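Each remark here refers to the structure printed beneath this line.
Every protein chain of the complex appears in place save one, which is left out.
Each chain carries a letter (A, B and C) given by its place in the written order, and its residues are counted from 1.
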Amino acid sequence: MPKLRINDREIEVPEGTSVLDAIFHAGYDVPYFCSERHLSPIGACRMCLVKVGAPRKGKDGDWIRDEEGNPRIFWFPKLMAACTTRATEGMVVDTLADEVKKAQAGMVEFHLENHPLDCPTCDKGGACELQDRSYEYGLFEKYYTQTQNGLKTVLYSRFAFTKRHADKHHKLSEFVVLDRERCIHCKRCVRYFEEIPGEEVLDFIERGNHTFIGSEEVPLPAGFSGNITDICPVGALLDLTARFRARNWEFEKTPTVDMNDAFGAAIWVDSRSGRIERIRAREHPETNEIWIADAARFGHGWTVRDRVTAPLIRKDGELVPASLAEAEAYLRERLARVRGEEVGLLLAADGTLEEGYAFAEAARALKADHFGFENATRFPAANLPAARFEELLSAEFALVIGDPAEEMPNLYLRLQEFLKGITPAPRYYHGTPIADLRLEERMPRRKERLAVFAAYPTRLHRFAGIAGVYPPGSAGPLVEALSAILNGKRPEPVPGVPEAELRRVAERFLAAGSRAIVVGAEVLEAPEAAQAVADLARSKGALVFAMPPAAGARGLEAVGLWNPRGPGWEEPGARFLFAFGATPPAEVLASARLRVLALSHLDPQARAHADLVLPAKTFYEKRGYTVNAEGRLLELRPAPTAPMGSMDGLEALAFWLRAMGKKPPAAHYREARERLHERYRLPLDLPEEGFFWRPKLRLAARTGKDEGELFLQPTMWKERMLRDDRVRTALGAPRLRVHPATAKKLGLAQGARVEVATRYGRRDATVALDPSLAEGALLLPAYGRGTGRRVPYRLLVPAGGEA
Amino acid sequence: MSVMALAKALGITLRHFFSRPVTVPYPDAPVAIKPRFHGRHVLTRHPDSGLEKCIGCSLCAAACPAYAIYVEPAENDPENPVSIGERYAKVYEINMLRCIFCGNCEEACPTGAIVLGNEFELADYRYADFVYTKEDLLLDAVGSRPQRREAARTGKPVKLGFEVPYVRPELEGVKYE
Amino acid sequence: MGFFDDKQDWLEIVFKNYPPENRRAAVMPLLRKVQQEEGHVSPERVAEIAEILGTTATEVRGVMSFYSYYQAVPTGKYHLQVCATLSCKLAGAEELWDTLRAELGVGPGEVTPDGLFSIQKVECLGSCHTAPVVQVNDEPYLECMNRERLKALLEGLRSGKRLEEIELPGDCGHEVRKEGA
Partner (left out) sequence: MSEGLIVSGHDPRFERTLYAHVGKPGSHTLDYYLSHGGYEAAKKALTGMTPDEVIEEVKRSGLRGRGGAGFPTGLKWSFMPKDDGQQHYIIMNADESEPGSFKDRYILEDDPHQAIEGMILAGYAIRATKGYIYIRGEYRRAYDRLLAAIEEAYTRGYLGKNLFGSGFDFDLYLHRGAGAYICGEETALMNSLEGLRANPRLKPPFPAQKGLFGKPTTINNVETIASVVHIVARGADWFAQMGYDKSKGMKLYQVSGPAVRPGVYELPMGTTFRELIYDWAGGVKEPIKALIPGGSSTPMLPFNDDTLDTPMDYEHLAEKGSMLGTGGVILIPERACVVDVIWNLVRFYAHESCGKCTPCREGVAGWLVKLLGQIERGKGKPGDIELMEDLLDNIEGKSFCPLADAAVWPVRGALRHFRHEFERHIEAGGCPVEKKGFWG
């Protein structure tokens, strides 16, 4: 732990700390552009130049001392870039010297030399690092004032030549736009793509003064591209979904949690005038660090259009707007003599813990046997032990079955860190290290640490030492076979995966000192396999990371919204159905006598079946707890965008129960939270990093088996996001991916347009033959529902087309 | 008190008694505006292209001490631009009841789009009518909202109760007839 | 058809120069091969090289555009590169360049209508004692260029002679000392 002096303050920092972080840790400031948390320091912008001196050791191994016996400080002959200089014992750093100020002001001037002064039209204006640093560190009075006609005017730079002109509106994708004139060549975006998702799709082109950012891979792969708009220190890379929506200081900024997957990534919801305009990543060092997936960032367009703003009642076959009183009267009339067992209570996948608790309690009080939540898997994720995401970094070997990039995108980024052998960043007074010297450009990824199997080649396959593709439906057999090998038994053969491969996996698994198993929805849908994973974790001491397709699964299961015996979200049965947040499948709706849905948006299914629709809040607008995949309690905070009168799950459920003449278990999130506090000792107020709640559960798995050939392949994009034109354009038509041999059998031709009908609805798709799949595979993207399942399907050929 | 003092005071009174009155029989006669008078805002246009100068940057709203301005920008259609550049103000509203006519918006404007003009006859009845939108503010609109309402009702041109001996150069293209 | 389809043996020899886990180290020789044979590196070739090396076209373009030898736009059969740095400049490289431009009627980035010539100003070629220097394509330098030598060069190239067959009149006019000679 080196001790050093920053100006007048003595501090002690961990070994390997950069001078930049030491300066911030000591409470001083130093400007920087090219450094960014979680990216390698490169020392390119030269903004953080400071005066550094260090004592030296003499031949006798002791410090060379001055007359007073103190170690003599030898100043470096040049100013040093603080971001790339390592803090060492006895070092002395001066950030306030005149020469330092002069150098920093000089760099500001150089940065402004070719940077356009179009801040008024720049979406970064007001949140721009270059703006801030120019004001803080540019020496305007000393250098940049000139007197003209007796008036003193401020110059931003003495550069009196024409600025460099370049492409100003370069669309990198539907979501990201590049302005090359604004680029200050900090290389954050280039490093980001190489170091974080491992896709080298941006680079500098040309050299010297002509250097510009360019890509041959346009549009950028949709997945993790949005993070570059967060880290760009200027307005060169901007979020197109938020283009010109408002200035930065005008947004209402709500810190909340993304509920599109179970990772629980921290986000900022920026809204204005009741519209969600932009989502940005919020730093949560222990979960998503500073990154979020594109779906979480750009998939918010659906929230602002066609909201259900008032109750809708079916009259003469049509849903017509009504007042809340009318809705209440309607419901009272129909629920007057309903018995509790006849009622079905269903909750959306992104329901909060409070909502889950209330639904579970209400179901228990009513003795209803039809209750559950959307996308519940057959095996409850809460039965598996949960590990912290950071613990993954301590593992030596990871086995992945599924597709983290699509099922839980942030976990994919964590896996990339794991591949590079990065351990969690040390914590400083100012937070995450800004220039972490343990990170280097182009750190090799240790492929031997990873084995990946999935029903199709995933993004992770490229980084895995052992990688396989099996026909859909074999995830369960694969896990069981592997478990058999590890337990010294003879494995059953697994289609598509040779036994030798599995033996290699088992060998590495056992050889590693610590291991991790990552399983996706496909495994959670195969109860025996999931149980085998749980047993393996226990007997061999492996960390387990389950990726349930419902964001709140772990919490909803734990508070009792788990129904192994009776019908849940998918199965018909209830005669009086109440669903919050999403529309259940058609057969569930059709089997009921009364269908009340609380929805933020109508969908065709609801339009066709619902008797009463109540306006609902989206997860951006709710307050409540959620439990993420690592068993961490996180808090949702409401963005002020919900239309007047829209309800969260607690309010809507209370509305329903009161119509039945029953008392709701909790009318408000605070009340529900108090009940949760009493029963599970959950805190009433969360600390910022969250709270771990990992009860040991042995819930009975639901029975059932997949019957069908069409595999619903997970994607990070959700059904509701497809309402947004930009998202639809970016994703293109869904591809029905088929192995060529299977296609031949089915008579499908490459590029044919088909309509695929499943129990989750109909979808247009384009046939794509894909020899990288296992034989027999037939894959269709599932935007949320039925992820990881195989379902029966019918292919319909549109008129004029040919399959 | 001396007689002299009394006479002096009386002298002042008499001098003013015979000088021209400074009061104006407004509204029958127009008021002459001083060159630096700050009245109702005008959104100006580029004189050649006729495009709006406002780029929707919201700096006026940020500078406004009374929170009287609301701007909602949008992207220009390159074929049919509203303003020069990429962005224009889709919504531009000033609440004249809140406005204190300090001129900070004019100071803050990077393109000289919003300029305080000379009109001051803004009296109206309903709160909502004091929220001036782009159509009330763009330089094509002469007169305040009530004045234009009156003019539309009577079919006569807008009658302004002031005259402008000197137009500030910032108010390029504004005509007070 | 890909450029490297019939050059698999050559590729193998190139790859032997670098550790097998660092295939992309071969990007420069591959780019050079394309440049030599096609006169420029087109986006299709960039994509092809990326495919061979297992990297992205962006990365290959980033490398390609960094070096001044690789051209993104087509060049003539003879790409004349005139050194314009100090020693050559003091020996008249600017006038040589002007003469060449006037003679051929092309500017940088252009090709003569007959497809024979393109010209480019380059930085120090490392033959300062024999300035001014001109390099044609990838061939050894043409040193101490003067009007007669340039004229002979252009005539020779126009008449279809190979570069090594062209006799340039005269010499440097001064003794070129390589110690030991």
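The criterion applied here is as follows: a contact is a pair of C-beta atoms (placed from the backbone, for glycine too) under 8 Å apart; a residue touches a chain by one contact, two chains touch by 3 or more.
Keep in mind that what you see is a predicted model, and the values were worked out from it rather than measured.
Undergrad: Among the chains present in the display, which ones are touched by the chain that isn't there?
TA: Across all of the complex, the chain we cannot see touches A, C.
Undergrad: Tell me which of A:I11, A:V30 or A:A44 is the one touching the absent chain.
TA: If we include the chain that is not displayed, A:A44 is the one touching it.
Undergrad: For the full complex, which residue in C:V46, C:V111, C:A131 or C:L153 touches the chain that was left out?
TA: C:A131
Undergrad: Contact with the hidden chain only, please: which chain C residues?
TA: 17-19, 22, 24-29, 31-32, 53, 62-63, 66-70, 84-87, 89-96, 99, 122-132, 135, 138-141, 146-147, 173-181
Undergrad: List the residues of chain A that touch the chain left out of this view.
TA: Within chain A, the residues touching the omitted chain are 41-47, 49, 77-79, 81, 84, 86, 102-103, 106-107, 109-111, 113-114, 158-159, 161, 164, 184-185, 187, 203-204, 206-211, 440-442, 444.
Please note the rule applied: only the chains that are shown with their structure count from here on.
Undergrad: How many angstrom lie between the centres of chain A and chain B, each centre taken as the mean Cα position?
TA: 50
Undergrad: In whole angstrom, how far does the Cα centroid of chain B sit from the Cα centroid of chain C?
TA: About 68 Å separates the centre of chain B from that of chain C.
Undergrad: Could you give the separation in Å between the centres of chain A and chain C, each centre being the mean of its C-alpha atoms?
TA: 49
Undergrad: Quick one: which bits of chain A touch chain B in the complex? Just the residue numbers, please.
TA: Residue list for chain A touching chain B: 118, 120-121, 125, 169, 243-247, 249-250, 273.
Undergrad: Using the touch definition from the top, list the residues of chain A that touch chain C in their complex.
TA: That would be residues 199-207, 214-217 of chain A.
Undergrad: Using the touch rule from the top, collect the residues of chain C that touch chain A in their complex.
TA: Those in contact with chain A are residues 43, 46-47, 50, 55-62, 65-66.
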